[in-house]
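Got a structure for you, written out below as structure tokens; questions coming shortly.
Missing here: one protein chain of the complex. Every other protein chain is in place.
This part shows chain A:
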Amino acid sequence: MELYMSLAIGVLFTVGVYLVLSKSLLRIILGTSLLTHGVHLLLLTMSRLKTGAAPLLGQKAESYVDPLPQALILTSIVISFGVTSFFFVLAYKAYQKLGTDDMEQLRGEENE
């Protein structure tokens, strides 16, 4: 199971990196959100995907899945939500003011 997850994460990373390297700002933001998806799945996978009950003590199971990575992922998800929404608004504002979403044109010292 870990193997399939690793392959899927690899695909997410590949697509994310490809999008981040593109010219359009919106594609770059999509790329970063794919990357964060990949990394959250990686956190989940790295704690081993053994079968067990959800980490709720009421379930009275023999074994539970590791609860720590789930807490880490939850933290990381909200952080990346915050940053992504800020990034979107910034991109919108930059589009309004600079009049372009082409990163190629935002390279140098022009546009001041």
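Note that in this section a contact is a pair of C-beta atoms (placed from the backbone, for glycine too) under 8 Å apart; a residue touches a chain by one contact, two chains touch by 3 or more; residues count from 1.
Following the convention adopted for this analysis, contacts and distances are computed from a predicted model.
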(request) Name the absent chain as its UniProt record does, using one of the following: "Electron transfer flavoprotein subunit beta", "Sulfite dehydrogenase", "Na+/H+ antiporter subunit D" or "Quinol:cytochrome C oxidoreductase". (result) "Na+/H+ antiporter subunit D"
(request) Since one chain isn't shown, list which residues of chain A touch it in the complete complex. (result) 20, 25, 28, 32, 35-36, 38-40, 42-43, 45-48, 68-69, 72, 75-76, 79-80, 82-83, 86-87, 90-91, 93-94, 97-98, 103, 106, 111-112
